[in-house]
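Structure in structure tokens, see below.
With one protein chain held back, the other chains of the complex are shown just where they sit.
Coming up: subunit A.
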Amino acid sequence: MTSQLTAVLCRSSFDHQMAPKYNIQNHLQLFLFYIELVCIVCVLQLLHMSVFSQSFSPCGRYLAAGNNYGEIALFSLSAALSPDATVQSQKPVLTFTAHEGPVFTLISSDCHLLSAGNGEISAWSWTELIKKVTVSLNTQQPGKQHDLIIPEINAMIINPRDNSLVVGGGDNNVHILDLEHGVFKSVLQGHSDYIHCVSVREREADILSGSEDGAVRIWDSRMDQSVHCIEVYKYESCARPQYGKWISCVTTDSDWMLCGGGPSLSLWHLRSLSPTSIFPLTGCQRQAAFHQDMILAVGDGPFVSHCLLGGEVKAQIPCTPQSLNTLQLNTNSTEHRVLTAGGSSDHIEVFTNLSYRAFSLSF
């Protein structure tokens, strides 16, 4: 690289006295050099890419994935899963830059894709995205009225009861945005450190939030108050002091809750607020989900762990990225029922049968 550059420069300086016929050659070489540099930068970018969030479209045929460069890529699942799929069909049909910072969380409502990064929430219409029109419909900034520092937004979830968006971010509070009117309804304060993840309990009108301060708080969404506060690291069976006390994943099944992060991934019974099973997984789990009678968890380590509710790890399916950040199940479509997992790589693993990795989509 540098030797080529010096050679070009020397020749250009030497050729000033020579005939002007060398100028075209120099220009061409400089141009080629520039192209090579751009290629190398692209490759390096791909090497350092991490996928932070994923969301399936309401029709179930498209997957949107957000990475740490602020880009959202749209993949067509019907093309990738069809019998005559090529390498090209595993590439995105559309890639666009949604935010300046990383896209930490993506969520789909009935017809919109909501993405959030460093302090702003943008809404995109799915129909427009499928038509490859990337104009953001609406951009909201939570807490803009009160705070000068706009925090990063780590997690969003839609509460279907009252059609509101629950947002948790760096300012230690949970904000609730009314999706009908686009106005922030309320703020839930109580955590003493930033919030990693939020979840809603469907049967009761409860919101759960897990934060860096090691507490999982259960909020009543009607009264906007904290109902319970579970400090997971204080329970000896779950705590892993070598990893810390932060909670990075919270997910609930109305009666049961899975939470993990610094402490081990554990299953809690919410009525009695007691831990029932601890999963012996090494590393910190970043996302977990209930699926039929199993629990799927991803985190440190290049695999997706399948666990039973009793606490034993049934299987660990290997994947390409070294650690996984996000796991999504496509429940919106019956013929494209896939599990996708993305992490610290530009590849998104797709599982058609949960027992093995089928193929990878790449940015």
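Keep this in mind: contacts are C-beta pairs under 8 Å (C-beta built on N, C-alpha and C of every residue); 3 or more make two chains touch, one makes a residue touch a chain; residues count from 1.
Throughout what follows, contacts and distances are computed from a predicted model.
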item	value
Hidden subunit of the complex - UniProt protein name among "electron-transferring-flavoprotein dehydrogenase", "THO complex 7", "Large ribosomal subunit protein uL11m" or "G protein gamma domain-containing protein"	"THO complex 7"
Selected residue (touches chain absent from view) among A:32, A:111, A:133 or A:308	A:308
Absent-chain contact - pick from A:88, A:242 or A:272	A:272
Touch list for subunit A against the chain that is not drawn	255-256, 267, 269, 272, 274-277, 292-293, 308-311
